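Okay, structure first, notes after.
Only one protein chain is missing from this complex, and each of the others stays in its spot.
Residue numbering begins at 1 within each chain, and the chains themselves are lettered A and B in the order written.
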Amino acid sequence: MRRNVMELWVGLFAAAGLAALSMLAFKVGNLTTADVVNGYRVSAQFDNIGGLKVKAPVTLAGVRIGRVSSIAIDKGHYRAVVEMQLDGRYDNLPKDSSASILTSGLLGDQYIGLEPGGSEKNLESGDVIMTTASALVLEKLIGQVIFNNNQSGGDGNAKK
Amino acid sequence: MSVSTSKIGGTSDDALVKVRNLRFTRGDRVILKDLSLDIPRGKVTAIMGGSGCGKTTLLNLIGGRLHPDGGDVTVDGISVPSLSTKELFELRKRMGMLFQTGALLTDLTVFENVAFPIREHTELPESLLRKVVLMKLETVGLRGACDLMPSELSGGMARRVALARAIALEPMMIMYDEPFTGLDPISKGVIAKLIRELNQTLGITSIVISHDVPETCFISDYAYLLGDGRIIGQGTPKEVQQSKSDYVRQFMDGLPDGPVPYQYPASDYLQDLLRART
Partner (left out) sequence: MIDAIRNLGRIILEGLERFGRAGLFMFEVMRGTPQLRKRGALVLQQVYGVGVLTLLIILVSGLFVGMVLGLQGYNTLVKFGSEDTLGLLVALSLVRELGPVVTALLFAGRAGSALTAEIGLMKATEQLAGMEMMAVNPLTRVIAPRFYAGVIAMPLLAALFSAIGILGGHLVGVGLLSVDAGAFWSQMQAKVDFYDDIMNGVIKSIVFGVVCTGIAVFEGYDAVPTSEGVARATNRTVVYSSLAVLGLDFILTALMLGEV
């Protein structure tokens, strides 16, 4: 009798512990979305990746379909080479799709957004995405705005 | 050497345990020096001596829990100090030991305590195991207490349960470490009767370590008197009790001073006092 009670408690304890662990895994963590099953790798080159980090999400129409697996520099062209691991279920992306580095919200992290193209052929493992848009760097953006303002202001003055 | 030592113990050819020139030190303190004795097979042998004279140490040396600094102990022809742990464990399955406190496992019931060595060393089916355990408990008269926890037992009962446990594997020999200490006269009598009975009915060789003179003399066939790390007297209990030796007389009659000095060895008293002042 006492033994049964003890076994019951240990069983409950183990079950609760495992339940807590799986709650952490699925409800708190992103195990459900983290797994890229039967993935394939494609890469893209950017002039500037801004604050993009390894493991940043790769999305299509806002839906996460993969993650950045590595970031390197192409020594020849001084450009950033970003490799991403895409979910094998989405293997019908057109070959001429484009990739751009976007920011989620004003202060959020950066991620890669894919934009499907019109080609008949599909992207395969090892392919390179040709059309890319670099990250918007805030300082450059501000610099541009000021420059444009100055130019338009200068023109206006000249016309007067 | 065997010639010179064969006098010790009288029946040395039939000795189950032979201790030869045993020496044991703890730090600088010599506990046993050149001790030799024989424990005859199938008899109750008493080893008596004052507290701290190395009686328990001797048991631990026979059981292989301590390693001697010199000399040899053989049990049933096997030299104990040279055994590996595995061989030692094999030998211990044939020895039982009754500790001063009983050493029952406090988290198990009386039944489980007695079943413990059987469960550990054999694969007896549960029904058979139950019979064996109840038989052992019946031997010590505590079958009715089999569901109690050790904390619910009196000192004498705990020692009887420990005794049932010690005989669970039907050993060839049992070592009793101070079986009478701290018991009331009735319990002492019960334990004495059990030791005698187990020896007579099962033929178990018994070594009784004790300083309770009357009980021990009553049950033993042969007695050794240990003092100063060696044998200071031996013989049948009657012989020992009538010995003329100063040592033996002091122990048997409980005299405070004698060959065993009342004073712990110390430097000169007067000098010690004078030094403390400066």
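Structure notes:
FYI, a contact is a pair of C-beta atoms (placed from the backbone, for glycine too) under 8 Å apart; a residue touches a chain by one contact, two chains touch by 3 or more.
All figures in this text were calculated on a predicted structure; none of them were measured in a lab.
Within the complete assembly, A:16 is the residue of A:16, A:72, A:128 or A:141 that touches the hidden chain. Residues 63, 65, 89-90, 92-93, 95-97, 99-101, 103-106, 116-117, 120-121, 162, 165, 169 are the ones on chain B that touch the missing chain. Touching residues on chain A toward the chain that is not drawn are 6-7, 9-10, 12-14, 16-21, 23-25, 27-31, 33-34, 55, 107.
Everything that follows uses one rule, which is that only the chains that are shown with their structure count from here on.
Averaged C-alpha coordinates put the centre of chain A at 78 Å from the centre of chain B.
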